[in-house]
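Accompanying notes for the structure given below.
Only a single protein chain was left out; the remaining protein chains are all shown in position.
Letters A, B and C mark the chains as written, and numbering starts fresh at 1 in each.
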Amino acid sequence: MRRSSIFFLLTALKILIIIALFVHSRIELSNRMTLWKDLEGIVSTLKLTDMALFTDARYARHPTQADLFSAFQDYPGSIEHFPTGTIVPPPEFDSVETVIKIK
Amino acid sequence: MSTEIIIETANTTKIFNKEKPDEVIAVNDVSIKINRGDFVVFKGPSGSGKTTLLSMIGCMTRPTSGSIYVKGKDVSHLPERFMTMIRRNTFGFIFQQFHLIKGVSVCENVMLPLYPTDIKPSKLRKKAEEILHNLGMEGRKDFPVQRLSGGEQQRTTIARALINDPDIILADEPTAHLDTNLSEEFLSIMRGLQQEGKTILIATHDPLVYEKDYINLIIEMRDGRVKNIIGKQ
Amino acid sequence: MGIEKHRNILDYTLLSLLRRKFKNIGIILVFTFVIFIVGSILFLSYSFKREAYLILKGSPEIVVHRMMAGRHELTLLSYMKDIIEIPGVSKVEPRYWGYYYDSMTKANYTILSMGETVMKTSRLLKGRLPEINEKNSAAIGKGVARARFIDIGNVFSLQSADGSQMVFNIVGIFETDSELMTADLIVLSESDFKRLVKMPEGMATDLAIYVYNETEALTVARKIRERFPDSRPILRDEIIRTYDAVFGWRSGLVLTLFIGALAAFIILAWDKATGLSAEEKQEIGILKAIGWETSDILEMKFWEGLVISLTSFLPGIILAYLHVFFFGASLFAPALKGWSVIYPEYRLAPFINFYQVATLMAITVIPYIASTIIPSWKASITEPDIVMRG
Partner (left out) sequence: MFLHPGIIALTIGSGIVLLLILSAALLGIRILRRWDIKSSSEEQLSLERKTYLVSILVQYALSFEILSVFLFIYTADDIHTLLVGAMCATGSLNANSYGFPTLYAKIVTFFVSASWIAINYLDNKAEDYPLITIKYKLLIGIVPIVLAESALQLQYFLNINPNVITSCCGTMFSEEGKGIGSSLASLPILPTKITFYSLLTILLVNGIAVSRTPIKPFTYLLSISSLLFFIVSIISIITFISLYFYQLPTHHCPFDILQKEYYYVGYPLYISLFSGIFFGMMVGFIEPFKKISLLRETILQTQHRWSLYAIIGAVIFALISTAPMVLLPFTLEGY
């Protein structure tokens, strides 16, 4: 067999694997639909606003509820929260906050 | 036999490093004519300009001034792209150090010159095997070239030079690394090709070559100039 | 204009790559690793983003904090009756929540009371939630249960604001599937919560506002600000956008750092390509002498780049996918965990799409290919007559 054919075959094989993974992802996602519905239910009952991913600092546990004014709340000098601090900064409010103007 | 002029050089000059301190005039004002079917030897010591002349005729490099006509076409000012086309279609090359590509089988080495063309590999392989067969190399076709003997390497280079069915075969010091027996064998192969109608150009300073009686043109060179042209017929 | 020519050149390229096996395999391995890491980061952060988007749709449409001296203060329940008057508002509910630092396990819990709404049973909750005025019972997240080695039916105690220990029966535990949201929760009844933190009457942590028409939320928020200048309304849109920004920032940050590694790799590749060895140079000289054209050599080099990038890119993606979605991004887990004692166990939802693949390609393959252009050209213009000159 020609070397180029082998190369094409191998590449096609890898693309097939990727397609298989893609199919896997779609199946997995559709399986999760009910889970998300249930989670949404819990979120709305408990009136949660945040994920429990980072529990070591206040702004990391509830990034959406962190206040705007204490700029240095555990940041940037807070070495005790170092690993999460590099991953979750205090929210960039200038890019996420909706300005609510009072007439 | 026809007397079509297949190669003509007109005042061909090649200067390396022009207008620099280390300027070298490798070929100086050479005008020769070669007919189709000739067996030509360029004779002269090393540094006499025969290799440079050969590479200009073979469309590998362009002359600094003067013209070169291959089959009547002026190739001296062609861009490289088109020189390559002519080189690929017209010439077969045999180099002093064989210049086979290591790690590649004999057959593929022979096929290499026609890889960048639209020829089907199966067809190309058949052609290569046929040529190798004619040269008595069929048993070696899937050998890696670095394991071949000197004579076998020589025959592989000949086969590679023939793959594109060239009109003209250029050989640069082909016998330099061969013993007498192999040199004789090489020359007889060349003689056979000449009899098939190919034009043979050999640059050499090996007396074994230029003393052969079937050679009909000897061009003697020294210091980039043609010193003497002996035509035998 | 046939296709054979290109395949022939590809054939030869593969042959010549195979002849320099170790060098090329080395490059492919390094490149695969670069793509694997960058790909994992992209997949991971995109999944978090999408998941946050899907789940947090259940959050209250507006949360209203009260600010005092630049700090988050308890909200007065008396605000509620003014807010409910605002046209478009369908419901206002107080939220009671806060943090509890457990010195025994050195963990931070999120304590909250669920107010008046009573949840029907959920697949994601083993047991039940405490009733509104039920004393000394709690539902906890899996993370808390793990940290304190407790289960349904056990009791555990928290120290209240006046220094006394309050004991709670565990009446419910949130299931593993919900850990992403619930791992560190301790859900108490409203009265227990107030007792635990000694919250004065007439106060709540903040208010959750619901509106009839979601597109009116912004207008409602503005009216709340007009009515109570010391309040800070947070829209659900902002909550979702915060997560977009957090994970975008996160992947952006790591990518920016990683671009350094990529640059180093490109320098390596460049070096490999420019440092044309004498042997390679001669090989190209021979090819040109026997009839290969400059553009054929360029094509060969193009194939070389393509073969190396494809052979690295596709496995890189496959590995990244397996890493993130089958092995829970285990390589990144230490960084994600940080110092948290409670860390949710979750299986990420495998969101992938063409866009991520294209982005990944733009970040990794394109710089690599671009860095090979000039070296390829330099190789391609090797003069054919060097083989004649010996």
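Just so it is clear, a residue touches a chain if its C-beta (ideal position, glycine included) is under 8 Å from a C-beta of that chain, and two chains touch if they have at least 3 such contacts.
All values derive from a computational prediction rather than experimental measurement.
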From C:245, C:286, C:300 or C:388, residue that would touch the chain that is not displayed: C:245
Options C:47, C:189 or C:380, residue touching the unrepresented chain: C:380
Residue in contact with the excluded chain [from B:77, B:120, B:133 or B:147]: B:77
Hidden partner chain, residues of subunit C it touches: 42, 45, 53, 237, 240-241, 244-245, 248-249, 251-253, 255-256, 259, 294-295, 298, 302, 355-356, 358-359, 361-363, 366-367, 369-370, 373-374, 376-377, 380-381
Touching residues on subunit B - with respect to the absent chain: 18, 62-65, 76-82
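Going forward, only the chains that are shown with their structure count from here on.
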Graph class of chain-chain contacts, one of line, ring, star, complete, other: line
Centre distance in Å when subunit A and subunit C are each reduced to the mean of their C-alpha atoms: 3
Between subunit B and subunit A, distance of the C-alpha-averaged centres to the nearest whole Å: 68
CA centroid of subunit B to CA centroid of subunit C, Å: 65
Touching two or more other chains - residue numbers and ranges from subunit A: 2
Residues of subunit B engaged with two or more neighbouring chains: 121
Subunit A residues touching subunit C - in the complex, by the definition given at the top: 2-4, 6-7, 10-11, 14-15, 17-18, 21-22, 24-25, 28-29, 32, 35-36, 38-56, 58, 60-65, 67-70, 80-89, 91-92, 95-98, 100-103
Interface residues, subunit C side, partner subunit A - complex: 7, 10-11, 14-15, 18, 48, 51-52, 54-60, 63, 65, 67, 70-72, 93, 95, 99, 107-108, 110, 112, 114-115, 117, 119, 122-125, 129, 141, 143, 174, 177-185, 187, 206, 208, 218, 221-222, 225-226, 229, 232-235, 237-239, 241-246, 249-250, 253, 307, 310-311, 314-315, 317-318, 321, 325, 334-344, 349-352
Subunit B-touching residues of subunit C, taken from the complex the two chains share: 2, 4-5, 7-9, 11-12, 15, 19, 282-283, 286-296, 299, 383-385, 387-390
